[in-house]
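Here is the structure we will look at, set down as structure tokens.
Heads up, one of the protein chains got dropped from this complex, but the rest are sitting where they should.
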Amino acid sequence: MAERACKNDCMVGEKKMKLELTNAEQWIKLFTSKLDENVSTLNELDTAIGDGDHGTNMERGAKAVKEALDKQTPADLSALFKTTAFAMIQKVGGASGPLYGTAFLDMSKAAKDEADLAKLVQVGADGIKRRGQSDVKMKTMIDVWQPVADDLSAGPLTADQVDQALQSTKGMVATKGRASYLEEKSVGHLDPGSQSSAYLFDSLIEALGEK
Amino acid sequence: MAERACKNDCMVGEKKMKLELTNAEQWIKLFTSKLDENVSTLNELDTAIGDGDHGTNMERGAKAVKEALDKQTPADLSALFKTTAFAMIQKVGGASGPLYGTAFLDMSKAAKDEADLAKLVQVGADGIKRRGQSDVKMKTMIDVWQPVADDLSAGPLTADQVDQALQSTKGMVATKGRASYLEEKSVGHLDPGSQSSAYLFDSLIEALGEK
Amino acid sequence: MKYGIVIVSHSPKIAEGVKDLISQAAPSLSITYAGGTDEGKIGSSLENIQKAFDDNQGQTILAFYDLGSSKMNLEMFLEMTDKDVHKYDVALVEGAYTAATLAEIDSPLTTIEDSLKKLKIK
Partner (left out) sequence: MKYGIVIVSHSPKIAEGVKDLISQAAPSLSITYAGGTDEGKIGSSLENIQKAFDDNQGQTILAFYDLGSSKMNLEMFLEMTDKDVHKYDVALVEGAYTAATLAEIDSPLTTIEDSLKKLKIK
């Protein structure tokens, strides 16, 4: 396994950057709770620049993830991510299904011989880029995933960093996803998938903090 | 009313080229009978290079025309064509509906101050061109209507002339209508709308002969 | 209401499905449709088209169609109507979705038409 490069004033030790199964389980659990609590927020964001279903989609995914994890406790990180991926793919029903699904599926594969959190998140971000044929600055969830992957590789992730990434989508013109049909009119709104991704990484911070 | 120019060895007198209501009624009646009798021929032609429904479409149109004419005897040529047009437009259901419909509707308008058969058929052909945004040599019913209009203005129409026009569509590459999707593969088949148009003009010859 | 959308398809199911799809992105638009023949079979019907326009609440109506006779019947209707109707020779589903998204936020017609240009295939 590659050595973790800890630049600047590195507030987190080697140990904390290695993602442990218990943290990860907590992470996913917190994520599904946040999705449950914020259905209407996500739907409203998607109503402004999409088709208004992102909250409902992610709620369906969250329910499926919870049920799958309740049914079988995952043996390791790889299994946890795989279960998460499959539930998302099967139940979300919108673009976020294959996108989160691919992210977690690729992370599941990588987790077989990689536990470095920053690297895993980067693998997820790359999966989203591949599935969406997209990249940063297109006003999609990648605009949260990629900065977060960068921030994680530079040190511990903070809620401020996540929020900064999320807020950055507001000023962007969408060039992928449904919001891209609005062209310039997409400016001034947060990207819904970036908001759900912000919940994901807020959950990560909480899960790591709790340990 | 314009004078009829009778070039070459003109075998028909002024009188015969003026379309009389009784002939025209007979014309339309014979046409609907031929359509009824040839449903499967037309469907088969359309199966080869279209969607297989031209016979069924025209049969529906024929039925509606007959019912409308049974209900009310048309007062003049214009009324006869209008009734025919409306029935076709309402009931055919395929491209031939608006095409025959426009032809007869335009003929109905023209018939208010024009009874010259060749001119009326030319008005009909022009209507089809406008509605279909098409012209001769595109392997459509225009390849029967236009030669027939030309033949009528040059002298009496013969069954051979109608058949020659119809057969000419066999060698053509379709560039309008469903058959155009087949491009070169449309060659070697008669155009179904040209076949139904041939029935129309065969009926005309019979109706004029009977008088 | 500024805009309305009319969908004309050979298939009653396509017509209704396009309405379902684009309504999600444009819940406040008036979207009406004419699908199939007057007997609900595959084909088209001037009467159904007339009704779809009669029922539409838009001041400016954007119209989309699939193939041959849908187009011809639509044009036949256009020769008869006083309504402000714009017909687009674009991909049916994708064009209607694009227009609906922009019409929902009352974009200028020129903006909508600029976006539709990329979808012209007819």
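Letters are used for the chains, namely A, B and C, taken in the order the chains are written, and counting of residues starts over at 1 for each.
The working rule: a residue touches a chain if its C-beta (ideal position, glycine included) is under 8 Å from a C-beta of that chain, and two chains touch if they have at least 3 such contacts.
Since the structure is predicted, the reported quantities are computational estimates derived from the model, not experimental observations.
Visitor: By the document's own contact criterion, which visible chains does the hidden chain reach in the full complex?
Guide: Computed over the complete complex, the missing chain touches A, B, C.
Visitor: Looking at A:Ala24, A:Leu45, A:Ile89 or A:Leu182, which residue reaches the missing chain?
Guide: A:Ile89
Visitor: Which one, B:Asp51, B:Asp116 or B:Asp191, makes contact with the chain that was left out?
Guide: B:Asp51
Visitor: Can you name the residues of subunit A that touch the chain not displayed here?
Guide: Residues in contact with the chain left out: 51, 53, 57, 89-91, 93-99, 101-102, 131-132, 177-178.
Visitor: For subunit B, which positions touch the chain that isn't shown here?
Guide: Looking at subunit B, the ones touching the missing chain are residues 47, 50-53, 178, 181-183, 185.
Visitor: Using the touch rule from the top, list residues of subunit C that touch the missing partner.
Guide: Against the missing chain, subunit C presents residues 9-18, 20-21, 24, 35, 42, 66-67, 91-94, 97, 118-119, 121-122.
By definition in this document, only the chains that are shown with their structure count from here on.
Visitor: Does B-C or A-C have the larger number of C-beta pairs in contact?
Guide: Contact tally favours B-C.
Visitor: Using mean CA coordinates as chain centres, what's the subunit B-subunit C distance in Å?
Guide: 31
Visitor: Centroid of subunit A to centroid of subunit C, CA atoms only: how many Å?
Guide: Between these chains, centre-to-centre, one finds 38 Å.
Visitor: Using the touch definition from the top, which residues of subunit C touch two or more other chains?
Guide: Not one residue of subunit C touches more than one other chain, so the list is empty.
Visitor: Do you know which subunit A residues sit against two or more other chains?
Guide: Within subunit A, no residue contacts more than one other chain.
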